[in-house]
Each structure stands twice: as C-alpha cells, then as structure tokens.
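What follows is a structure written as structure tokens; I'll ask about it next.
With one protein chain removed, the remaining protein chains of the complex are shown where they sit.
Up next, chain A:
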C-alpha cells in the first residue's frame, strides 16, 4: 500500500521511536523502511545528505530529518488530534529545554557507559545519569501538574523525548546490575515509565529490552 508518509529508520533507534510514537498519536498511516546497517540506503543518502542519519520522514516526497524537528512537524501538520507540544509558550520552552538537555547531556552520558575504560569510570557515568534522572523527576512533578504524563493527561513532547530512551535505559540496568529508576530516588518516573510503555501509541513500537541487550552485544565499543 502506497502512503504519502514514509519513515526511514531502524528498530533499535530511540530517535526513530520518537517519530513513530508521534505518528501513532496522530493515527497517521505510514510506510516504515528498515535501514540495514552499516549499509545506508540510497533513499536515506538522498533524503539526508548532510547528516546521513535516521530518522528521516518523507511526506509527499519532501524529506525531513532531526527527530524533535520531525515531531514538531507532525504536530503542526496533523494538528486536529492529540497535541504534542504544550499550548502555553513557557511550557513549550520548558519541554524544549529538557528535551535538549536529554539529547545534549543525559543520553550521551548513558551511551558512554558501555565504552568506559574501567569500572570506576562506569560508576562515575552511572552516577551522572542518576543525577540527570533526579532532575527529570523534579521536572515531572511540576510539569505533570498531578496528571500521568509530562504533558498532563496525554503524552507530550517531553514524554516522547525521554520515554524513547527507556529501552536503552533498561539495557544499562540489566548489563550493569543497577536500578536507575527506583522507588527511593525516582518514584514518580518509575510509575511514569510503566504508564508510558503501556500507552497505545508506544506499546507496539517500543523495542523489547531483551532484544536490545542482544543487539547491544553486537555494537563496537
């Protein structure tokens, strides 16, 4: 079935997951093209010549890249259903700030745990991730305003920006024998994580932790 929405991606990628969740929230029909790494398809190279990275959304033959930019685009175009960005400009700024923090600081730190030189290095990085999650626990309390998600009643930008990393976060927990989300330090995020993963827009596309653990073993350090 030909659709005018195509998504170039790969099942383990949290950035691709962001776009899938956004499209699901808007009930958009799309074709998913799984990239077979390390080879990059000609379509990917043509559609994202500058970064040559996934995700790439192709809407009516026009390509878009950068996951959060694509999510905002999806929110703009399919604007009648399930808003993703908050409506208040200050809330939008806070969501963007924390999404940027996750991309600039939290996830890079998490990713570097695997390649750390020694256990001491690993422990330091794990501690940094814990500190970041503690910040995001506080943000959850103010952003959710007593509801289930950062976006309130419904999943919003920051839920998607953080939630996409839950699979990989669980890989870090499994491989290192630690609990990054736990009842003591992050009680709200612990509950939020289950809610997020059970959400209709997320549950069929969130990769299974066991599968990600196996996949991570194939990655170079």
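As a convention for this text, a residue touches a chain if its C-beta (ideal position, glycine included) is under 8 Å from a C-beta of that chain, and two chains touch if they have at least 3 such contacts; residues count from 1.
The working rule: contacts and distances are computed from a predicted model.
Q: According to its UniProt record, what is the protein name of the omitted chain, chosen from "CDAN1-interacting nuclease 1", "glutathione transferase", "Proteasome subunit alpha type" or "RALBP1 associated Eps domain containing 1"?
A: "glutathione transferase"
Q: Among A:11, A:32, A:101 or A:215, exactly one should touch the missing chain; which is it?
A: Checking the options A:11, A:32, A:101 or A:215, the one contacting the hidden chain is A:101.
Q: Considering the whole complex, which of A:70, A:129, A:172 or A:189 touches the chain not shown?
A: Hidden-chain contact among the options goes to A:70.
Q: In the full complex, which residues of chain A touch the absent chain?
A: Interface with the chain not displayed, on the chain A side: 49-50, 59, 62, 64-66, 69-70, 72-73, 76-77, 89-90, 92-94, 96-97, 100-101, 135.
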